[in-house]
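Here we show just some of the chains, and they stay where they sit in the whole.
Which chain is which? They are A, B and C, in the order written, and residues in each are numbered from 1.
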Amino acid sequence: MASQILPLELIDKCIGSRIWVIMKGDREFTGTLLGFDDFVNMVLEDVTEFETTPQGKKKTQLAQTLLNGNNICMLIPGSAGPEDT
Amino acid sequence: MASQILPLELIDKCIGSRIWVIMKGDREFTGTLLGFDDFVNMVLEDVTEFETTPQGKKKTQLAQTLLNGNNICMLIPGSAGPEDT
Amino acid sequence: MASQILPLELIDKCIGSRIWVIMKGDREFTGTLLGFDDFVNMVLEDVTEFETTPQGKKKTQLAQTLLNGNNICMLIPGSAGPEDT
């Protein structure tokens, strides 16, 4: 097998850094990753939630937030989120 | 691995405090966390349920409530819920 | 860990009492809890089913009823159901 970056290694390197998380459905989050477990449940801090509504993206500021790993679709390290692309 | 906050540690620290729980679908709850188990089923007390209806957010007061962990999407500690943001 | 009320403890205390069960989808039930198992399948007695229809809530009286735990979203002990709130 070629040398590779394992998914959980990538998440572990993100602790203390900003990440962008896209959930199933219309919710997206950016925040500082404080921790995660084997089910990829994640604890974020200084969180901005982006929700797609018929009136456009709605932003909400949250302090600490726990995300259910089952509902996470993808994760982009080091990103300020949908406004960064 | 960097020092981190594990998701279950965060929930455990919330026992006795107000939390805001967002379920899959349109239901949200705030209440005092009385307990939880490994499936993240949770017991809340002094609960307010917020339901999104075509007529706006509908609030319902409930005493003790048990939430099925499978249906929980995210959790915000120390928050008074959607009216707090 | 702080002293807490475990979810299954709460259900166990409800045996013999009225509970209100909200399923995924539009069905809700009130009844006397006769028993449950580790999958939170539940046996209720003297059951009223509340179903949301375009014509409003429809009530149906049922004797004993078995509910599939996978489909249960939340549970409120000691409540007479949606008409009690």
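As a convention for this text, a contact is a pair of C-beta atoms (placed from the backbone, for glycine too) under 8 Å apart; a residue touches a chain by one contact, two chains touch by 3 or more.
Computed from a prediction, not measured in an experiment: that's the story for all the values here.
Depicted are 3 of the identical subunits; the complete assembly encoded in this structure file consists of 7 such copies.
The criterion applied here is as follows: only the chains that are shown with their structure count from here on.
Between chain B and chain C the centroid-to-centroid distance comes to 19 Å (mean Cα coordinates, whole Å). Here the CA centre of chain A is 35 Å from the CA centre of chain C. For chain C, residues touching at least two other chains: there are none. Residues 1-2, 4-11, 24, 40, 70, 72-79, 85 of chain C are the ones that touch chain B when the two sit in their complex. Chain contact summary for the complex, chain A toward chain B: residues 12, 15-16, 23, 27, 34-37, 41-43, 60-68, 70-71.
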